[in-house]
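Shown next, in C-alpha cells, is the structure this report addresses.
For this depiction, one protein chain was excluded, whereas all remaining protein chains were kept in their positions.
Chain naming follows the written order as A and B, and within any one chain the residues start at number 1.
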Amino acid sequence: MSYMLYIVILIEIYTVLSLSLNVVVGYAGLVTLAQAALYGVGAYVATLLMVNLHWGFLPALLLAVVGTVLSSFLITAASMRFKGDYFILAALAFQVIVYSVINNWVTVTKGPFGIAGIPKPDLFGIHLDSLLTFSLFGLVITVMVGGLIYMVLHSAFGRTLQAIRDDEIAATTLGKKASSFKIRSIAISAGCAAVAGTLYATFITYIDPSTFTTDDSLLLLCMVLLGGTGNFKGPIVGAVILVLLPEALRLLAIPDSVSANLRMIIYGIALIVMMLVRPQGIAGKYKFES
Amino acid sequence: MNPNMASNFLLETVSLSKSFDGVKAVDSVSIQIPERTITTIIGPNGAGKTTLFNIISGLIVEDSGVVRYKDKSLNDTPAWNRSAAGIGRLWQDVRLFKNMTAMENLLVAGRKQAGEKILDLFFQPHKVGAIEKENRQQALEILELFGLAEKRNTISEDLSYGQQKLIALGRLLMNNSDLLLLDEPTAGVNPVIIEKLLEHILNLVKNGKTVLMIEHDVPKAMAISDMIYVMDNGRIALSGSPSEILSNTQLKEIYVGV
Partner (left out) sequence: MTSIFLQIFINGLIVGLVYALVALGFNIIYRGTKVFHIAHGAIYTSAPYFFLGWVLLTGSTHFTNIGSSLFLGLVSAIVITCLLSALIELIVYRPHFMKGSSSVITFVSSLGVYIVVINLIAIFFGNTIRYLYPGLQPTLTFWGVRVTQMQVIEFIVSIISIIGFFILLEKSSLGRKIRAVSDNSTLANVLGISAKRIRVQVFLVGSLLASIASLLIAFDVGVTPFVGMSAVLTAAVAVIIGGVNSYRGSVVGAILLGLSQNVVIWFLSDQWKDAVTFLILVIVLVCRRQGLLSAKMRLEEK
C-alpha cells in the first residue's frame, strides 16, 4: 500500500511538472530544455528557506514561486535578443548555468552533497508526516495547479497564445505582442515548476543537484512530447508513463543498472517514431507544424 | 475622384526604400492614400508590392523614407502596435489560425481582450466575462454579415478558400482596422465569391474604412478603385485614376515587357 502511495505522489509531482512544461511547449510552441533547472530553483529556494531560516511551508512555497518566476526572466531576456530558433539555446544555457551554480556553490547549496533534513509540511496545525496525508495534500495541490493552468489556457490569453504559436506574424498584425505572451507563459510554467519542486523537496526530505540536470530536462521534455502536447490530458498521460515505465521494467526483472538506459532508449525510439507518425504525442493536439 | 481632394491622407509613404542583398525591392516609393477611398497597386510579380505592405505593417524596417499614418510617423511603432493604430492586414495566403474555428479566429482578433491579462482573469472575472460576451456578439454580427453564421464552429481549415478569405476580412473588422491592407483578396477565389468580396469591400469603404489593395485582376481592380498605382521593379511607374491608367500606353509595356 505504501508503495502505491509513493507512486501516486510521484505521479502528482510529475503531473504538475508536465502540465507546466506543456504551457510552454504545447501552447506557446517553444521547445525548452530548462524545466529541470526551474524545478531545481524552486526546490532549492524552498529548501534553503525551510532548513536554514526555518520558514513554514506556505511562505517558503510562495517565495520559491516568486524566485523561480524571476529567474525565468533570465531565459526570456536572453532569448528576446536571439531570434526564434535560438530560444532552445537560451533555455539550455539557463539549464546548464543553473545546474553549475547549484552543483558548485557549495557554501550555500552544499553542492553534490545535497541538503537533508527538509521538514515535512506543517499546515494549519496538521503535520503531514504520513504517506497517506501527503498524497492527499499532493492531490489538492495538483488539482489546484491543474485548475489554474486550465483556466489560463482556456481564456483569451490561452487562445491568443495558441494563435501566436500557429502564426506569429499574422497574430502580430492583429495587434498581439508575441514577446509578452511568451514571457508570461514561461513565467507561469516556472511558477508551477517551483510548486512541484517544493512538493518534491518536502516529500523526499532531501535534495541534491542530480535531480535537476540537463538529462532530467530532457526526460521531462520527452514526457510532454510523448504524452501529448497542446491539450490538457496529454501531459497527464506523459506523467503517468514517466513514473510507471521504470516500475514496469523492474517487474520484467530488468536489472537496475540497465533499466535507466533502457528506459531512455525506449523514450528515444518513441520520440523518433512519434515525430514521424504522430507529432502531437499519444494524447495531444498540437503537431508542431511550420 | 481627385485624390488630392482630401487635405490629410490617412496613409502616406515618402520616398520609401528597402534593399535586400543589394537589390532594391522598394525604390523611393511615395504614395498618398486618402480616407474612405480604395487604392489599388498593380504590377508584375516581384515588383515589390508585398514588400511595401510588409514595411507598412511594420514587419520589415525600411532603409530610408517614412511611413506616415494619420499624420504621424510610424518609425517608432513596432509591428504589433500598428494594429492598435488601425492598420490591418489581409494576407495573400490567408493565414487563418488553422486549428481554430471560424468563431475563434474572429474572437482572437477582438480589439479589447481583458482575458489576456492574467491578473484580470483571476481578480476581475466579471469584466473579463463581459468583454468576451461583447466580442462574441460582434463576431456573430460579422459572421452574419458574411453569411457564414452556421459555419461559426467549423475548424477554419475545413472552410472553403473563399470562406476563409471572408473570415480573414472579418478579423480586420473585429480588430477595428481603419486602413485595410488587402494583398490579392480575389486570388484563388471562385467568381461568385469574388463578387461578394468586392461588394463587401465597397460597403466597408462606404461605412468609413479605407482600402489599399494589391491586385492581379486588373479589370476588377479598375472597376472599384478610386486611384491606381502601378509598381514595377520597386518603383512607382504610373499613378492616376483608373481611366487615366487605362489610356496610358506604357501600362502594356510594363506588364508584357518583362
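Details
In this section, a contact is a pair of C-beta atoms (placed from the backbone, for glycine too) under 8 Å apart; a residue touches a chain by one contact, two chains touch by 3 or more.
Everything quoted here is computed from the prediction, not taken from an experiment.
Residue in contact with the omitted chain (choice from A:Leu5, A:Leu131, A:Met151 or A:Leu271): A:Leu271.
Of A:Leu62, A:Leu262 or A:Ile282, it is A:Leu262 that touches the chain left out of the display. From the options A:Leu19, A:Leu92, A:Ile115 or A:Leu128, the residue with contact to the chain not on display is A:Leu92. Only one of A:Ala78, A:Met151 or A:Leu245 touches the absent chain when the whole complex is considered: A:Ala78. Touch with the hidden chain on the side of subunit A covers residues 29, 31, 78, 81-83, 85-86, 88-90, 92-93, 96-97, 100-101, 103-104, 168-169, 214, 218, 221-222, 225, 258, 261-262, 264-265, 267-272, 275-276, 279, 288-290.
Assume only the chains that are shown with their structure count from here on.
The touching residues of subunit A, when paired with subunit B in their complex, are 151-152, 155-157, 159-160, 162-163, 166-167, 169-178, 181, 184, 188, 285-286, 289. For subunit B in complex with subunit A, the residues that touch the partner chain are 57, 59, 78-84, 87-89, 91, 95-100, 104, 107-109, 111, 113-118, 121-122, 128, 132, 171, 175.
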